[in-house]
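Sharing a structure here in structure tokens format.
One protein chain omitted, others in place.
Right, chain A next:
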């Protein structure tokens, strides 16, 4: 690796000799290559997928236009099909033959964990936005990974606290029966009990499911005020739809523990009105978010999810760090990324911690009633801004070996 960097540094220096300035960036192979590795056609393709690729491209275009870097940037992409082995192989191929410098997005926990390990071996950077689980920045953390947008710790903090505060003390969970669902349920239950609420029970449904009525009936029989949906994607959507059908809502209320704006868009406000959810980004939050999101909309004909907005933000921050560090060597770039606060439409004073967690404010949103929605994609009331330090695992509790205690 070292030799390669040295070699390419010399090559770059020779190539640029006439125009060489003292601040010129020494980029390996003269090009920074970003690989967007995500779910292009499966369950998560609406919340990430082609939109993630487009957001990454937008970041590159904006960076080139604004910062006028002295290196070239290229974006490639592939479908990891949510499979860990496919993503690890693709990443290896990209690093070895395509000279990819950083991998962007990675939408399931298993793919993220697999790729960040390969990337670390090869001293390349993983910019994770799509995946949710906390091991990425805890047990399995490493020094070339950044986890940008959200995680299963941050999500329930906002939602569960707020709902308990509003009087929703008794909870019942409908949980997808696999690692992600269990971890989401556990984190939420902890927050509920800490905030003075009570967990009355849970039911674990096979993943993926389609009929949730029996589980909803159990939830109904429990008499809980709040039914926490510790699942994602189509499972969450079908649960919500059928809860309404069986007259469970609005008598009992639902809390979606992992919901994206794409889910709300598909289900419609009729079915989702009044639900609380936590999000890392909302397109209609302020002028800056609106301006960027409208540009995204023009390209994708959909408003961005928090994952896609996070991809943009992470990519831009990464490219800025390369320019500032004057090299694309992973460790140096990571150091710059940690030193520089993240300030863009996505995050204000965001900070990349030593464990790889990008700490930024989260938003507690409540879904609008159909009568309150004035224009397309006008879906959320932002009820509360959750400061980053409250939303994410404190470093003191981190299980990441890089954190010195």
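Everything below uses one rule, namely that contacts are C-beta pairs under 8 Å (C-beta built on N, C-alpha and C of every residue); 3 or more make two chains touch, one makes a residue touch a chain; residues count from 1.
Keep this in mind: contacts and distances are computed from a predicted model.
S.K.: Report the protein name recorded by UniProt for the chain absent from the figure; options are "Cytochrome c class I", "TonB-dependent receptor", "Deferrochelatase" or "Branched-chain amino acid ABC transporter permease".
M.R.: Missing chain, UniProt protein name: "Branched-chain amino acid ABC transporter permease".
S.K.: Where the complex has a chain not shown, which of A:122, A:186, A:204 or A:381 is the residue touching it?
M.R.: The one listed residue touching the chain not shown is A:204.
S.K.: Of the listed residues A:237, A:255, A:352 or A:393, which contacts the missing chain in the full complex?
M.R.: The one listed residue touching the chain not shown is A:237.
S.K.: Among A:46, A:151 or A:344, which residue is in contact with the omitted chain in the full complex?
M.R.: Only one listed residue reaches the unshown chain, and that is A:46.
S.K.: Need a quick check: the contact residues on chain A for the chain that isn't drawn.
M.R.: 41-46, 177, 203-206, 208-211, 213-215, 217-218, 221, 233-234, 237-238, 241-242, 245-247, 262-263, 265-268, 270-271
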